[in-house]
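Everything on this sheet refers to the single structure shown next.
Missing here: one protein chain of the complex. Every other protein chain is in place.
Moving on to subunit A:
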Amino acid sequence: METIRLNESEDRDFIERVSRESGQAVENCYQCGKCTAGCPVAFAYDLMPHQVMRMIQMGLKEEVLRCQSIWLCASCVTCTVRCPRKIDVAMVMDTLRIMARRKGMVPPGRGRNVAVFNNNFLGSIQKYGRLFEFATMAMFNLKTGQPFREANTGLTMLRRGKLKLSVTKPRGLEEINRIFEKVRQAEKEV
């Protein structure tokens, strides 16, 4: 990991903003490392969960928001149930993802595919009201430049009736569209 120069990159409001948005007392973290010890994805992280917490405390906003870990977190919530300081670490991870996205930061490395996946997923909900698995997968493959990924799996599923080439849309599609719009507006106001 690169050396961090504290006085250059500190953002003193950062811990406050993360705490407010996540509803978590991030300052309570005493670096026991239990979150990291139980995290099933830690082996693939660039910053460990406890490091993320410490860096929020130190106001290292840029470093935290551009790490891959916040995207790779699988939201399994193990860290949260084990944290002796009762910090919902998974919620903090969520909050950081949301913040990074709001700032329009491009997720680095492996984080990019996660963001593409999430966007496609939500795109499908907005368009069809439900997840259209087939179209969402095909779109993901196209956008990540691997058009034939899992093609065999797809064929097997199709033969077994486990993949539908259409999606049953709910009647309330407009309602769902409105939900997306209104959420967008409400978030602009804050």
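Just so we're on the same page, a residue touches a chain if its C-beta (ideal position, glycine included) is under 8 Å from a C-beta of that chain, and two chains touch if they have at least 3 such contacts; residues count from 1.
What we mean here is this: contacts and distances are computed from a predicted model.
Q: One chain of this complex is not shown here; going by its UniProt record, which of these names is it: "Hydrogenase 4 subunit F", "Cytochrome c oxidase subunit 1", "Heterodisulfide reductase subunit B" or "Gas vesicle protein"?
A: "Heterodisulfide reductase subunit B"
Q: Just name the one of A:25, A:81, A:106 or A:151 that touches the chain not displayed here.
A: Considering all chains, including the one not shown, the answer is A:81.
Q: Of the listed residues A:32, A:155 or A:179, which contacts the missing chain in the full complex?
A: A:179
Q: Contacts of subunit A with the missing chain: which residues?
A: The missing chain touches subunit A at positions 21, 40-41, 43-44, 72, 74-78, 80-81, 88, 90, 94-95, 97-98, 101, 110, 113-114, 116-119, 121-122, 124-125, 129-131, 133-134, 137, 140, 153, 156-157, 160-164, 168, 170-172, 175-176, 178-180, 182-183, 186-187.
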